[in-house]
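Note that one protein chain of the assembly has been removed; the remaining protein chains are unaltered in position.
Each chain gets a letter, A and B, in the order it is written, and its residues are counted from 1.
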Amino acid sequence: MAVGVLFVLAGCGYKDIDKRFFVVSIGVDKAVKEELAYTVILKLAVPQANIKSGAEEFILVKEQTNSITEAIRIAKAKVDKELDFSHAKLIVFGKEVAKGDMRETIDFFTRRRDIQGIAWVGVADPTAEEVLALKPKSERLPSNSLFLSFGDTGTVSPYIITEYMFSFRKRLYERGLDPILPIIRVDGSNLFAIDHSAVFDKKRMQLVLSPKETALYSVLSGRANRADIKIKRENGGEFFLAMDESHTSIKLKRGAEGWMRIAIDMEVEGVVEEVKGSLPANELGEARKEAEETLQKEALNLLLKLQKHGLDPFGIGLRYRGSHIGRSDWDDWTTHYPDAAFDVRVDVIIQTTGGLH
Amino acid sequence: MKPSPLLEEIRWIEDQLGSQPDVVAQEIRTGDIEARLVYVCSLCNEKLLNEQVLRPLFAIGKQSEFESYLLSLPRSIPYPGKEKSVHELMYGYALLLAGSCVVLLDMREKKNSAVTEADVEKVIQGPQFKLSEDLETSLNLLRHRYHQPSLFMEKRRIGTASLTEIALLYDKKRIDPHTLELIKQELDQVQTDVLFAAGQLEKLMAKRKRKLFPTMMTTDRPDRVALNLAQGKAVILIEGTPFALVAPTVFYDFMSTMDDLYQSVWISGFLIFLRYLGLLICLLVPALYVAVTAYSPELFRVQLAFSVAGSRVGVPFPAFLEVLFMLIMMELLTEASVRLPNVIGSTATTVGGLILGQAVTQAGLVSDIMIIIVAAVAISNFVIPINAMSFAVRIAKYFLLACCIGYGIVGLVVGSIALVAYIVRQESFGQPYFKLFFVPTAKEAQRLQGGRSG
Partner (left out) sequence: MTRYVYYLMVVNMLVNVFAYVPSILIEHRFDGAIMSILLGTLIGSVLLLLFVGIFNRYPAQGLPELIGQSPFWLRAPVLFGFSWIWFAAGAMTLLAFNNVTIRYINPDISGIHMMFIYSVVVLVILAFLGSDKLLMLLEMILAINLPLVLLIMYHAYINKAITWPSIMEVLSYFPDPPNWRAVAGVTFTFSGYIGLLVFHRVINGKIPLRKLWALPVLGLVNLATTFLIPVGFHGADGVGDFTYPWVATADALRMDYAPIERLITVFLVLYISIALVSVILAWHVSFELLQSVFRLPGRSRKVWARARFAMLFTYGTVIIWMENQFRQEDIFAFGEAWLQIRFVAELMLACVLIWLAMRRRAST
């Protein structure tokens, strides 16, 4: 009976899993040719009969076209199986593309039904092709090491900003909350280095944050609550504070004459991890104060830098909008943000100095 | 001497029986008694006949005294007329004419009254023996588990050729009269030549013959029967089979074992959960495999999808044929091991399960994951405690599979709803068959007291 049903309904989209090519990651670069817009790179996984043996195989399909749709159409003609985008978990934009109009580029990815909203997005430095072509030793499945880096089940690091497609799109459109993406680079030694991040305005990449700033951003925005911070001591030594727990609150205060203060309270609990020079037990109080000062200074620098570029990846502007009734709140914010003052307070608690005094 | 009309009738009866080697027709004379004894010796207990009839006959030797002895004998019933007597003789009664007095004597002997261990529905700790193939023995087992004067019994004979004796049992105080009426109606309309088994009677009683799910339970456990009597259900015992029919029954009865009653709350809860899980795995997994591999590979996480895709590399069939082949192989294996004698049965399972399974993946005809699925389906099917339900589920899974082959995951959802609707539509003698809660009404609550709310 089942066979009979099948013959009647043959051609209703029945396509076996081994007759599909899974696109695991998509890269978009600027085309080399002047007159074309993009180079689209698709990384296709080749299913392996025995995954345990560890030989991963993939195919890179590269097309230079004016639109992503066109590139995919051409790519389809080149491969022998159906292209399946439902497992495209990573979308990488080349640095040059990121400097162009992102709203336009991302439109294709949100509109298409089979591309995941929870695909991770990143900026590749210098090109997406280089990132997608890399084949790290630990990988059993194509692109899996990047999946693990971004997913919560693998590495957890404050240097890696994880951003989903839907969230990136949200930030491109939400007034008062700016996009931030990780920058993926290929380290010479066959590994990925993901420690910088790129801050966007509503269209294009504007600013690159250093690893230190990225980690601080992660902690301040609540994306990560563990990070290591190097603290230089006045006596010339230095120590590392490993944060276990951190909590940040952002409050907005407005004065009568229209000036604005942004109060940022940060509470950090941490462990001393590595000491260069000496840190005797009786100096723990001083060390704490030094840690607070360092953190306070670094946070303020980051905030001022972002303010100077008119960027707001923390979403302070959105908070302002949310806490003010009426339609004029966004205009208020844009007039006052450039000269708002920051008030950063840091509270450090050192729980232990580790296994040594 | 001119023969009396009674003697004429006896002669007629003897003619009906013919001169079979096991028909005994005998003249006895002692004192002033002139008697004639007719019986079928293969159905009767001759020792008993000897002790209770022949010996007293010779000991008494007087017509009038012997007559009153016969009438007071508990085994004797009055002469019902010649046609009926022929029937009774075929059940193992003996006909005795003594002077002007004719009686039928119950001399039945059954060789199948042994009580053996229950092997269809097993429980770990609980009563270990099943009902007997003999109706009287089964009644004995039940009466000893259910000491209530309100336990009523009605006997009938069904089957124009086999004339099988059945007994309808119910607790007069607990049964819903409407339900009882329905059951009796159904029994009245049964027409058949022979009746040998409980499932057969169920099929004959059903109004709609082509139904997939059983609406009456077949069980051979006396404890389950007694429990069902206490829950206000009716039970039909059939001569010649240890299985009893219970009605009305709902879906949940088929998913329960007697162990649920005997184990502690958490254990039985866990066991019930396991059974429903088994039911779902058995029904859904083959269909889901086809739906996911052929229509919606996005359902799985990427690593898993690649494992499945990898294991299917080189398999020359589409997934649905793979599933169908393996499921049918598994059904054949199950069927083969039921029919074969126990000794050979294990060989069949080893060859079929181990060797074939291993070889078929080695040859690359079927993916490894498929073997896992088929095994999981087979095992979870055996978790369903009542055999009739387990068969129904085995068939229902092909319906869902067909839906998935045509329409993928949408087919699965729509097919499942259709299946649920189909089950919901069933009724068992006026009781809804499939409901989420069986919240007892006040009357039901009183009925169900002491029993589990099934």
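Methods note: a contact is a pair of C-beta atoms (placed from the backbone, for glycine too) under 8 Å apart; a residue touches a chain by one contact, two chains touch by 3 or more.
Predicted model, so just to flag it, every value in this text is computed and none were measured.
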Omitted-chain contact residue, chosen from B:Ile77, B:Ala114, B:Ile395 or B:Val414: B:Val414
Omitted-chain contact residue, chosen from A:Lys62, A:Arg175 or A:Arg254: A:Arg175
For subunit B, the residues touching the chain missing from this view: 295-296, 298-302, 304, 407-410, 412-414, 416-418, 420-421, 424-425, 432, 434-437
Where the missing chain touches subunit A, by residue: 12-13, 110, 113, 116-118, 151-153, 164, 166-167, 169-177, 223, 315, 318-319, 321-327, 329
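Definition applied: only the chains that are shown with their structure count from here on.
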Centre-to-centre distance between subunit B and subunit A (centres being mean Cα positions), rounded to whole Å: 66
Complex contact set, residues of subunit B against subunit A: 292-298, 302-303, 305-315, 318-320, 324, 398, 401-402, 405-408
Complex interface listing, subunit A residues touching subunit B: 1-3, 5-6, 8-9, 12-18, 20, 22, 24, 45, 47-51, 84, 86-87, 89, 114, 116, 141, 144, 147
